[in-house]
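In what follows, a structure is listed as structure tokens, so that the remarks can point back to it.
All protein chains but one are shown at their positions in the complex.
We call the chains A, B and C, going by the order they appear; numbering starts again at 1 in every chain.
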Amino acid sequence: MMAAVAARELADGEVVFVGIGLPNLACNLARATHAPNLVLIYESGAVGASPSRLPVSIGDPALVTGSLMVCGMADVFQLFLQNGRIEVGFLGGAQVDRWGNINTTVIGDYARPKVRLPGSGGASEIAAHAHRTLVMAKLDPRAFPEHVDFLTSPGHRCRGIPRRELGLPGAGPVKVITDKAVLEADPKKGELVLAALYPGVRPEAVRAGVSWELRTRTTLLELPPPTARELQLLREVLDPRKLYLKS
Amino acid sequence: MMAAVAARELADGEVVFVGIGLPNLACNLARATHAPNLVLIYESGAVGASPSRLPVSIGDPALVTGSLMVCGMADVFQLFLQNGRIEVGFLGGAQVDRWGNINTTVIGDYARPKVRLPGSGGASEIAAHAHRTLVMAKLDPRAFPEHVDFLTSPGHRCRGIPRRELGLPGAGPVKVITDKAVLEADPKKGELVLAALYPGVRPEAVRAGVSWELRTRTTLLELPPPTARELQLLREVLDPRKLYLKS
Amino acid sequence: MQEAISRYVRDGDAVVIEGFTHLICFAAGHEIIRQRRRDLTLCRLTPDLIYDQMIAAGCARKLVFSWAGNPGVGSLHAFRRAVEGPGSPLELEEYSHFGMVARFSAGAARLPFWPLRDYAGTDLPKANPLIRTITCPYTGVRLATVPALNPDVTIVHAQRADAEGNTQIWGLLGVQKEAAFASKRVIVVVEELVDTAVIRADPNRTLIPGIVVSAVVVEPWGAHPSYAHGYYDRDNHFYVAWEAISRDSARLADYLAEYVYGVPNRAAYIAKHPGLTDRLTARSQVCAGVNYGF
Partner (left out) sequence: MQEAISRYVRDGDAVVIEGFTHLICFAAGHEIIRQRRRDLTLCRLTPDLIYDQMIAAGCARKLVFSWAGNPGVGSLHAFRRAVEGPGSPLELEEYSHFGMVARFSAGAARLPFWPLRDYAGTDLPKANPLIRTITCPYTGVRLATVPALNPDVTIVHAQRADAEGNTQIWGLLGVQKEAAFASKRVIVVVEELVDTAVIRADPNRTLIPGIVVSAVVVEPWGAHPSYAHGYYDRDNHFYVAWEAISRDSARLADYLAEYVYGVPNRAAYIAKHPGLTDRLTARSQVCAGVNYGF
């Protein structure tokens, strides 16, 4: 369901900065359905990738062979991302807070972490420069705190400062796609609010997965389930070995 | 003779930033004689060129085909020159002054020039970064003024400021190879002095070609004429059509 | 070409026709002259013959450059007349090669400036107040800076591209990549239009991705008298001949009348040069491929 919802967020012809796992699945689902001309760019330097197998790493040779262009990482970050050529970026993280800030660095104190996470990678600059970002994360009060322990990737309000005052070029995380619902950033305040429910999910179940008082958008949508075509593509074509699809 | 003298200045294996014309002839003469492992780098992006014909431009395809590497000009100037990988740079110009400063920009006032010259090209940064530079110019009082009209490429003293105070990495123009003699920079003051005469040239003839009171190094050398082998290579192999050899 | 120029090049634009000796798109320059564009700010490291012609044709208001000569031959006389003449009509903004490369690099990275170790002791910063300095926040050393260059339109000549503008270049690369990424609009002119499969077969050869390209024009021999490596050699005779043509403004006017205004397009231009293609067509020296299998 998360992959299908993410895929529907992508318009044909858009330039997408892709991560491995569900984002990659979502992009390839979109390419196989409504967005055949999606341009996939990986931080490893593959541009316009057309993988002949499901890539298990962001540097998979299948992302290179048959791609439109391969460039060094200095070009990826300067000529594509900082240049403003990336329209959509995918992000995930151990913590997503009320303002869409993401933590992929540490749980607890930086100097003495309870859990040491991998760190930013390219996430910090994707969050700053992509025209808009889509966040994918499973609901859990610990995963959705009021404030992230460490602010790795900027959302709509960073330690009290509104995004626009920070001079960040991109619009930030417009949607957070969870396993039960889609949260959206409130256009005025930038706070994440409940925007759409998956079939059969009740609002309380979503609120229970967030550690702040989650507000609901005035018009709460219910999203249609994945179509038979989407499910068939995901299960039989895109991830037959269930590397990323849990159910 | 100028090409032969310049060639003798190059040690085998050195990395040389080459210009077109006499410098190119000198480098290829050196490669054909005592310095077969000279690495020729052209500002156009050809590295380790091994031209199959005499290149008539710095971007001649003969400099690319058969070279060791081709890179963009951002790499030429940043990764090779500014990085300090260039040991010898060749320079020439309409004016060379007492301190080895070179003018390739304008004769007269910049805003209302008597003669508009091509400009710096890569000369300004070669003069700054090459470990040492060799200047080639024909003697003439107008070509060797006390001070250049416009300082395009820094020598040993720029508008009164010693080179070392300017923080320039390279040693600057160690020798000026003319049509009658070789001038050298005085190690202490950085002033150009008469260091070596070509066969049969009298010191007065050299002094008549510069517009300041040219001093003579304590030990004035006389250079041997080009060997038969050097002349044969230059006239029959390297420049048979006399594109750059006047006599 | 006619449509691409009329659509993407406007009076008053900052225009870049790049290519260092290699892949200079004379065909585009001639079309701009034919369409009588005016008040252009022409930017290039080496103005070369093409900008000398455009200056003579009255297209240029300003020139941004680093070396204005006829390589290995002599002067660009239309340029010199415009600069040396009384009340010079042509505004100049001058850098060194490194400075121009750095301006394109900054523009391509969407940085407002680029730092470089250059210009200490020279008169260039006096001649161009846009050359400034900055202090390193770590070492305290002063470095020179140049401002970003983000042209309105850049025209890149290349050996081949697909219909979407995914462009492959080999041989000298100049600053073509940086200029394209720095530009608001990009016209790619190619010797050969190829299927996307040709591009995808060797993605490491792609220098410019289609997502930054506004239009693709197929124009064989479009770089003459410059060259396209693997297609045709540089016409060095013409570069030598230009010295006498450009020295005399009447002869230069005759040249433009006959070879630019006097022809409707590139094909007609080439047709006016009997024997040219025989003389300059590249011989075949194809390198081996590499293995993209996994």
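Criterion: a residue touches a chain if its C-beta (ideal position, glycine included) is under 8 Å from a C-beta of that chain, and two chains touch if they have at least 3 such contacts.
Everything numeric in this text was worked out from a predicted model, so none of it was measured.
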- request: Can you pull out the displayed chains that the omitted chain is in contact with?
  value: A, B, C
Field: Touching the absent chain when the full complex is considered, from B:Val47, B:Val88 or B:Leu214
entry: B:Val47
Query: So which of A:His34, A:Arg142, A:Arg159 or A:Arg202 would be touching the chain we can't see?
result: A:Arg159
For chain C, residues in touch with the removed chain: 110-113, 115-117, 130, 132-134, 136-139, 141, 143, 145, 147, 159, 170-171, 173, 198, 201-202, 204-205, 227, 229-231, 233, 282-294
- request: In the full complex, which bits of chain B touch the chain not displayed? Write them out.
  value: 15, 39, 46-48, 50, 61-62, 64-71, 78-79, 82-85
Statement: Those residues of chain A that touch the unshown chain are 20-21, 43-46, 56-61, 64-65, 70-74, 77-78, 81-82, 101, 105, 110, 112-125, 128-129, 150-154, 158-159, 161, 163, 166-169
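The working rule: only the chains that are shown with their structure count from here on.
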- request: Identify the chains in contact with chain B as well as chain C, in label order.
  value: none
Chain occupying the middle, per Cα centroid: C
Message: From the centre of chain C, which other chain's Cα mean sits the farthest off?
response: A
Query: If you average the CA atoms of chain B and of chain C, how many Å lie between those two points?
result: 28
Query: Where in chain C do residues touch two or more other chains at once?
result: 177
- line: Going by residue number, chain B touches two or more other chains at none
